[in-house]
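Reviewing the structure listed below.
Only one protein chain is missing from this complex, and each of the others stays in its spot.
Entry: chain A
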Amino acid sequence: MADRSFASCGGLELLCDSVKIHDVNVEQQGEEKKLTMKYLLSWVRTNLIKERPEMFMKGETVRPGVLVLVNDCDWELSGQLETVLEEKDVVVFISTLHGG
């Protein structure tokens, strides 16, 4: 088991009953017991998103315009879908797909 917190903002919380912060436990996957962002996204989609999943994902990754931060760091720097998560990591999703 691993602890992870999520914050979704910029409107994305509207997809999950307006809850902004989620403290969750996600099982590690595969023989190496690793948890990647790729698995996490599908987990979030299945377990947290209550409506309009297409506002969150497109294909197997986030929809373009959704920013992802892992521990306050742009996930483009940590390998995007291949980013390996550890205990107590904080993942933030920010949508930019609406007016400002």
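Operating definition for what follows: contacts are C-beta pairs under 8 Å (C-beta built on N, C-alpha and C of every residue); 3 or more make two chains touch, one makes a residue touch a chain; residues count from 1.
Following the convention adopted for this analysis, contacts and distances are computed from a predicted model.
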Per UniProt record, name of the chain withheld from view ["serine C-palmitoyltransferase", "Proteasome subunit beta", "Cytoplasmic tRNA 2-thiolation protein 1" or "Hsp70 protein-domain-containing protein"]: "Cytoplasmic tRNA 2-thiolation protein 1"
Option touching the unshown chain, where A:17, A:51 or A:74 are the choices: A:74
Residue ranges of chain A at the interface with the undisplayed chain: 9-11, 14, 63-65, 67, 69-74, 76-79, 83-84, 86-90, 94, 96-100
